[in-house]
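Yeah, one chain of the complex is gone here, protein chain that is, but the others are all in their spots.
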Amino acid sequence: MFIINCPYCGERDQSEFSCGGEAHIERPKQPTELSDDQWAEYLFMRKNIKGIQFERWNHAHGCRKWFNVVRDTSNDKIHAVYKMGERPPLK
Amino acid sequence: MSKSLRINKNNFIDQTIRVSFKFNGQKLFGFKGDTLASALLANDIHLVGRSFKYHRPRGIMTCGSEEPNAIIQIGNDPSSTEPNVRATEIELYEGLESFSQNCWPSVNFDIGGINNFLSPLLPAGFYYKTFMWPASFWEKYEFFIRHSAGLGKSPTKPDTDLYDHQYAHCDVLVIGGGISGILSAKLAAEKGLNTILIDDKNCLGGSTIYQEDDCFKINNEYSNKWLKKEIDNLKNYPNLLIKKRTSVAAFHGYNYLLAKENLTDHLGINERKNKIRQRLWKIRAKKVVIATGSIERPLIFNNNDRPGILLNSSIKKYIDFFGVKSGNEISLFTNNDSTYETAISLNKSGVKVNTIIDIRENSNSTLVKKVQKIGINILWSHTIVNTNGYKRIKSINVQKLSADGENVVGKKIKINCDCLGMSGGWTPMVHLFTQSGGKLKFKDENYIFIPDINKSPSDQISVGSCNGIFELDDLITNTIKNIKIFLDLDKTIYDNLNVICSKETEKRNIWLLPSDKPLSKTKPFLDFQNDSTAKDVKLALREGFKSIEHVKRYTTTGMGTDQGKLSNMHALGIIADTTGTNMGDLGTTTFRPPFTPLTFGSIVGRNVGEFFDHIRKTAIHDWHVENNAKFENVGQWKRAWYFPKNNETMFQAVQRESKAARDNAGILDASTLGKIDIQGTDASEFLNRVYTNAWSKLAIGKCRYGLMLNEDGMVYDDGVTTRLGENHYIMTTTTGGAANVLSKLEDYLQTEWPELDVYLTTVTDQYSTISICGPRSKNIVKKIIPDLDLSDANFPHMSFKNSKIDNVNCRVMRISFTGEHSYEINIQSNYAKDVWIKCMDAGKEFNITPYGTETMHLLRAEKGFIITGQDTDGTLTPSDLQMDWIIGKKKYDFIGKRSLYRSDTIRDDRKQLVGLLTEDPLEVLEEGAQLVEDINKKPIEMLGHVTSSYFSPNLKKSIALAVVRGGKKMKGKKLIVPMENKNINVTITDTVFYDKENKRLNA
Amino acid sequence: MKNKYSIFSLIKNALSNHENWQRAWRDPEPKKEYDAIIVGGGGHGLATAYYLAKKHGMTNIAVVEKGWIGGGNTGRNTTIIRSNYLWDASAGLYDHALKIWENLSQELNYNVMFSQRGVMNLAHNLQDVRDLKRRTHANRLNGIDAVWLNTEEVKKFCPIINTSPNIRYPVLGGTLQRRAGTARHDAVAWGYARGADAMGVDIIQNCEVKGIKRNGDRVDGIETNKGFIKTKKIGVVAAGHSSVIANMAGIKLPLESKPLQALVSEPVKPIIDTVVMSNAVHAYVSQSDKGELVIGAGTDAYVSYTQRGSHDVIEGTLKAILELYPIFSRMKMLRQWGGIVDICPDASPIISKTNIKGLYFNCGWGTGGFKATPGSGDLFAHTIANDEPHKLNAAFNLNRFVSGDLVDEHGAAAVAH
Partner (left out) sequence: MLNFNSTIKEEKIFGDIKIAEVEPIIKINLRSKKREFSKKIGKILSILPPTEANTSSGNEGYNLLWLSPDEWLVYSNNKKQSLKEQIDLEDRLFDEISKLNQGAVTNVSDHWVMINFKGNKIYDLLSKSCPFNFNEFKRKKGSVTQTLFNHIDVILHNRDNNELNLFVRRSFSEDLWLWINDSARFI
């Protein structure tokens, strides 16, 4: 069980959070303009990185806020957290 | 009868309290403070079990959690018996009943012992090479294999004991109450840190607490005396929590540790009532000190597994701690100095040590000199080449080692003994460190793996012998030095300790000791429980299994209940020697949690039985119970399913309820539907984006049905949303979807559309929903809310009114899931039960009938309304549901829109929702049944399946909904539902079976 | 030619003190070039190589494995084998595998201990009943043995299940596939390795792929820690690490790699003689020949390559186990571990060509790949050898994520299996 430092509430047990997968996959502003391939890229294709991954977590059982986490998926170490809309660190 | 091996002197068990217990039916006595193992040894019982594969007689070998042999069944009550308990760990209690395992008919005479003679046919991996003929016979062979495998027996009745959990958050967690742990805990507590000290025994102090010898002194006191004072002093720290009989099972990432506290296993059966048996501590520590010590290694030589062969340090603990001599004529076999402590202890207690066989050429330590002075015979450079005695060791054969240690030379000497001690050195207990993700490094001079502090994954430190430091002076100095750095201490109370101890100068290690016979004719056991030998490891290597994990799996070395605590190092050593590899390069196998086996009960804690999962209840639940409702589980909710009267079957009750709802009035508790309060200036725009249809033009006071999709275009949830004000809506979701819908909507709002001024607040529990339907529903609502104008002009279908019942605010919606004239009253939950009762009273004269979810499902099916999750399965688009009308084609975008126009989602031969009528109107289809057109086609082509099916009392015939490939265009087509025993003819129809013109909505 | 394994060879070797057993497989150094290279020495990869050699005559091929063969999910799963899948495409795929399982020990001359002790899936709520009946009907019509059992029949088939109507989620019935069962996981990898090696396939362990070399739109070979190896065809069967290899080739896959955990109890005498799975309460259990209860837990919801998961997942699983089998409360967890499973959005695998010529992927098996091992290897070998899919794996192409023609098994197999 990780400890996640919610940018709003502070350090909490992982069980209070839910993970929303890879971050910075922006929903296309004009989906209808996209080809099936481009839409599939948005919908399904993932980097699924082994190493430093930028991902979304939600403090589901706390403040209910979504935020971003920088985590190394090869050892589960969390390197940073930042709010939605903030510039990702370490990038 | 066996004689007593108890001596009268010792400080740690209470010889005034006699405890009676049974072993294999025989009544025996021990003392309070004994373990089962020490009590058995005191009764001169060594033979306690049989090994896994060869069923060889095995005795108690150790005194701790590494015990491979003395694995016992405790108790014979079918609900409380416990298999595979280590006799070395369980404390003796009055009335304890214990049984040997894996033997039949008895441990003394075990039929399975024949396997020992068949052993040449049973090398490592033999089962992969045989039992293949005839092909169909594997399950027959397997039957016998299964019955001869296994160890103890599972309980056969539910456990009546209680288990518990406790979270703890501390600054420092110290694991292990030996001398290093005590020093660490005291320094942490002294600094004022919130500290927890955990030890698996009921007595702190590790092995130092019974180390009373002038070779070992701290500040001029015996090491045990000094340590005792330090331990007594710990109680002065209110910030130090000491947990005894507690063992750390797992060390997870982020310093999250699990520790199991035993609370009643040491008590007499009658003292256990209404107490927690085990408590699992879930500990978050800022810093962790691992002080788990080390365990002694066996030596690997021919027939090293006989009852009566123990580890030397265990012999010492039995004599010094429990006052039990393990035999009357003891030989000790060793490669290191620590054995000489055992010899001194035995001698001091008047037990004869006839010989010490030491594979080293000599040693000059103070310990060895002291033993020499006592006059015990030491055979330097010798090894044991064989042991004799089937159920108890009787003698050993000893020969001199060649200079290179690979052979034996000279004359074979026979030495009689009834107990043999052995010691192959010490293995640091690095399990928890590696569990936490730490990496090890090999320390050549001691042949050990120790924590690589540069590869420590969290804020933790290993101190003492688990860090590869074995001698008392180094151990104390190092522990204090490291803890000072770890806890950032300046000066400590231990800065000037004066420690004296014997120093070991000579070392010699031979992983596999030679015998006078060729290896193939010997049985040098590595893994005692699983019966794997050095030969098996070498065979695996010959066959090309070169990775340590391959060898382990092929030979099963280290896969027993002791998880290889005694065998892993030797297996590695033999692999390294055989393949000419450096042990450090070979690496170790992975140590997986738990460190010692953990009961399922303790892992689960109190969440068993009635607390297995939460029960959510509506505010009207009690009324349903009082009125004989049967309940359906919908997610965690209990929903009234139907209300049988006078022994009605479910079918009868549902038929009656369904008819009543259409003929007169029905009342349903719909409180479980999710309700989300939506406010904000962009609320309408938000709804436009999340639903497929358009919302901006919905007038205030009106309701609209909406379909919500996933981004993949598939139907996800549905419900009615009502516009309460200009910027205020209340959305309803399905019961099961409520939490997920809210979280999904929040996600879009916070991450994709932060520019929208919208707030979502769940009010599912705030409002209870009472739905009243049927031609007489209006009369009832009129009585309940007399002030409300119910005329169609004022209050038409799909609209809402704010109102009051007495002085309580309520929202009334005129919406219908049954097709009948219908109202939904939403009222604050604490008043809901009373409103429900008032509705029942008011409805009496109109034959109001309470109905449950089953009738609701039937009524909506008559109208062809879908239930998401039943008629949909995550693979259907709105168009597939024949709901093209709900897709706002003019809308620029909504969740899932783009996916509706992919090449495979626009095809018109997708599965589509249709109605079905059976040829025989009385035949009710089975939900889930498949549909085919041509029953004779091979392979058979399934066109779809039945999603909902009922006998409609209002239409007096069977109706069903189904999804069928290309179904939209198949109206009137005949299909077949092939059942196991018959084929049912059906015709595809429209999905609406009842009141196609929707006249009844305004009836 | 390899010595045949049998009771007679065992006796013969016993007489020579087991000194003369042949190596099960060689330990070759990689050649400069192969006709095809399989990346990943798990069961699927080794089976692919075996069938490439056996059915397609491709013997100048290699399997490269970064660790030791069978050390990934092959050696970490709960060994359940069944084919009672909902959709035609899945049923075809898994039953193809099941049919091979039925003769695999003989075919490989290696006892993989395929034990058809039956797999039962329980229903705990009304929607479970609908879903499982739907699946049972579809199975029957697809020629897969599956029968519906009512609660009494469930109890009779596995008496230790708590079928009391008073538990939180009572057992409302279940579906049983008798041909389903378990096998010995290590033996599958070792048996295929031995068989492939005998036909000349090079199995190269401790050989980690560092890069995929491309020549325009086709592959040219792999960079490894043992040097560059040239080849025109690369079949990637890297399970949880599929995306890592894909990234080397510059493509993305619709996968997420998540921790999946399992555990065993201490061994006890036979107490449960079948495999019981329960989606609704998230637990499944069988008993190994050694006597350990083998229990599968679920996946965590986040990507991780650590081979460990959250304790909460284990706790949740055992909670469900005790609900269904309250007699197991005093049983003890001996060992728990995690694997890395690559999960597709539709919970179905990918056995497919890619946009890069000569690059093939066999991945996305999620939590249930072990059961498909022989079929997956056979069909992937066909796909690689012919540069086009077999009809049984045609539906499991990569393009389905673009066109929308998913094989969505969520409804039928939402839980780890």
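Order as written gives the chain letters A, B and C; numbering starts at 1 within each chain.
In this text, contacts are C-beta pairs under 8 Å (C-beta built on N, C-alpha and C of every residue); 3 or more make two chains touch, one makes a residue touch a chain.
Since the structure is predicted, the reported quantities are computational estimates derived from the model, not experimental observations.
Although it is not drawn here, the omitted chain touches the following shown chains in the complete assembly: A, B. Contact with the chain that does not appear here is found for just one residue of B:T618, B:T769 or B:S816, B:T618. Touching the chain that is not shown, out of B:N478, B:Q652, B:Q679 or B:N740: B:Q679 (per the contact rule at the top). Check B:R6, B:R86, B:K282 or B:H624 against the missing chain and you find that the one touching it is B:K282.
Note that of B:Q166, B:N328 or B:N388, the residue touching the chain absent from this view is B:Q166. Although one chain is not displayed, its contacts with chain B can still be listed: residues 162, 164-169, 194, 274, 276, 282, 284, 605-607, 610-611, 614-619, 637, 677, 679-681, 725, 727-728, 757, 759, 761-767, 805-809, 828-835, 838. Residue-level contact of chain A with the missing chain is found at 1, 8-13, 15-16, 61-65.
In the analysis below, only the chains that are shown with their structure count from here on.
Taking each chain's centre as the average of its CA atoms, chain A and chain B sit 28 Å apart. Chain C has residues 306, 308, 311, 345, 402-404 in contact with two or more other chains. For chain A, residues touching at least two other chains, in rising order: 1, 18, 36, 39, 43, 75-76. Taken together, the chain B residues at the contact with chain C in this complex read 79-84, 120-121, 123, 126-133, 135, 138-139, 142, 145-147, 149-159, 161, 163, 250, 252-253, 256, 258, 282, 437, 518, 520-521, 535, 539, 542-547, 549-550, 553-554, 561, 563, 590, 592-594, 597-601, 603-605, 607-610, 612-613, 615, 632-634, 712-713, 869-870, 873-875, 899, 902-905, 926-930, 932, 939-940, 942, 945, 947, 978-980.
Residues 241, 243-244, 247, 252-257, 300-306, 308, 310-312, 342, 345, 401-404 of chain C touch chain A in their complex. Of all residues in chain C, only 5-7, 9-11, 13-14, 17-19, 21-27, 67-68, 71, 75, 88, 103, 105-106, 109-111, 113-117, 124-127, 129-138, 140-143, 160, 162, 167-169, 184, 186-187, 190-191, 205, 265-271, 287, 289-291, 306, 308, 311, 314-315, 318-323, 326-337, 345, 400, 402-406, 408, 410-411 touch chain B in the complex they form.
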